[in-house]
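The complex appears here minus one protein chain, its other protein chains still in place.
Up next, chain A:
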Amino acid sequence: MQAFGSGRSRRRREDPRLLTGGGRFVDDAAPAGALHAAFLRSPVAHARIAALDVRACRAMPGVALALTAQDVRAAGFDGAIGAARIATATGPGAAPRRPWLAEDRVRFVGEAVAMVLAETLQQAHDAIEAIELETEDLPVSMLNAPGGPAIHDEASGNLAFDWSIGDPDATKAAFAAAAHVVEAEIAQPRIMAASLEPRGAIAEWNGGALRLDYNGQGVWGVQRKLAAAFRLQPEMVRVTTPDVGGGFGMKAFTYPEHYALALGARLAGRPARWMSGRGEAMLSDNGARALVSRAAMAFDADHRLMAYRVETDSDLGAYNGENAQFIQSELFAKVLTGVYDVPAAHLRVRGVYTNAAPVDAYRGAGRPEAQYVLERTMGLAARRLGVDPADLRRRNFIRRFPHRTPTGETYDVGDFPRVLDGALAASGGFEARRAAAEARGLRLGRGLAFYIESILGDPVEGARVVFEEGGTVALHVGTQSNGQGHETAYAGFLADHLALPDGAIRIVQGDSALIPKGGGTGGSRSMTAQGTATLAAARAVIEGFEAFLAELEGAETAFDGERFRTAGSNRAPDMLEAAAMARAAGREDLLDLWREGRLPARSFPNGCHVAEVEIDPETGLTRVSRYDVIDDFGNMVNPMLVEGQVHGGVAQGIGQAIGEFAAHDGDGQLLTASFMDYAMPRAHDVPPISFGTRPTPCPANPLGIKGCGEAGTVGALAAMANAVTDALAPWGIETLQMPFTPQRVWNAIQGAGRAAAG
């Protein structure tokens, strides 16, 4: 057993089940006889609802219920989803009403207008077509800047908030005194999470109690929200989660469909099920990123950073996502200045409503965006200043810890030069590869990005350990796997700490009835928070058994990592034997324990990514030819799972860099409403990714771990962009915006050629 170093790699034990059709997802879990839900969605981006008539729809075969906003009110419910509001100098951010079903107005294509429950899905879809919806167009605003046609009465100029952090005066003074100033405008297009399994849910009422089985990232928050919406005591709402096919933050929140489905099931008196179609998902899932930043760096004559300034316009879509106001503001600010020692910094962010689906968290939520802006600007600075990108970074690294950043975060530990050295060593030999590519008519570019990210979410987590009859042990967790491999990580972790066989441990997640609370999954928190709680529970188990056995034996008993040993006794029971003895003695209290763990502070994973891209100047095609990662995740519980998280994160970053883009036309119609136009990355787009670590254990949790779930994405965006701009350097192209599609790269080269010729 190795409790406090890195653990050992175990293969994912959930994979045989998930890969052979043994998974049980929302669509597999619906009770027989559940009604099927379908939604009428707005076909236009902004309009007044002139008429909404569901009489013909109600008369269609198999229809049990048609629900509109009017019916929600008639049932006595307010029928709106709230959102957290950011505090600004002039008060909280705007809180326009976001109805479950559109009331007098629709504000984006895909907004839910009405819901039908019918005996079959076919009938539900047929009935949707029988609804008469008449709309009168209103001017559409797709402008990610304040001042477009008004979308909400509550937000003048479509401004949701104007928030800032840092020291504007000190920053200004530093810029005035700077030897060099580097400025860049950096856009991050709107993208989609596009989880493999779209959103879905099953709602069922029993007496006055609601059960919602849904595919999300945690159950307790949803339980609270549903209880409030339906004016129930929380214990009257049970929220559960079956297997979930990908979340990425997109599934961390409630959506109108959850509430409408619950109300529909109640009014119909029958369980009701809903599974989003792919096109529906593309229209109605929370979108991601969608911001444009103007960044500036001030350097002294020795190329040391004096100040950093960012101004961002963040497209929020048509309504506040539940956590949206915090993403490009507070979460971005957590790592605003990255790994650099910057004396002064300032960030100003304006949140803007547009006539498109709401934008909320997506893998990294604010930190990839911040590191992208920072590291692209750093790359540009190296080029403008004529210095090596690695040297410029090294010169500006934070070297003493703890370090308090200009935005008030305290980085606990890190060794950035060592990570950088590792990455440079891992990615050596570039010049030879560049020459070989040139010989084939291709341009090779190399991009370096050094990122740091901050673990988010509830610092508190609980773990319940239950010794079950028959020799199994259930570990109840408050987090939620969406495919990450938690079952493997947690079972291995508990097995190591209690000296149990992996196979004896059962991981139980996603049921608000089984443990009182939990923080869910998000912000790379799961292993740090759940591991700390599980460790507390494991210790309590050991202490309980030690005391019990000591009493039984009449002498001091201690667990030696394998067995309980009592001085002068031949009996040395292992964990399961001790549990059986406790059970025989009627000590059930020792067999079912719940403990909470609290992280005293945040951890800050960091690392260096080096991407190499090969550009075909004749077609503009960008291919990622090599990718090297060196990370500092502190200790690792299961290094193989960690590496898998990095691979997935990098793949998502590459996808965003080379192809993903949710494009709308000026009328707010989504142009990329299927995978025929929305470019997801494919296996061939992602090269083998080399991965290594240079750990500095985190002092802020007993395990010394830092978290790894989002890190791959956080580092990948700027590494990719810097590689592309490096490859395009001969044409003088400095800030081409993502995604680097063949068309866009070719256009840039053509434009540069024309500029040179002209």
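Brief remarks on what is shown
As a convention for this text, a residue touches a chain if its C-beta (ideal position, glycine included) is under 8 Å from a C-beta of that chain, and two chains touch if they have at least 3 such contacts; residues count from 1.
The rule is short, and it goes like this: contacts and distances are computed from a predicted model.
The protein name that UniProt records for the chain not on display, among "Phosphonate transport system ATP-binding protein", "Twin-arginine translocation pathway signal protein", "Carbon-monoxide dehydrogenase medium subunit" or "Recombination protein RecR", is "Carbon-monoxide dehydrogenase medium subunit". When the omitted chain is restored, the residue from A:621, A:651, A:698 or A:736 that touches it is A:621.
Checked against the full complex, the candidates A:307, A:658, A:700 or A:718 give a single residue touching the omitted chain, namely A:658. If you put the hidden chain back, the residue from A:125, A:384 or A:403 that touches it is A:125.
Considering the complete assembly, chain A touches the hidden chain via residues 122, 125-126, 277, 279, 616, 618-621, 658-659, 663, 671-672, 675-680, 682, 684, 741-743, 746-747.
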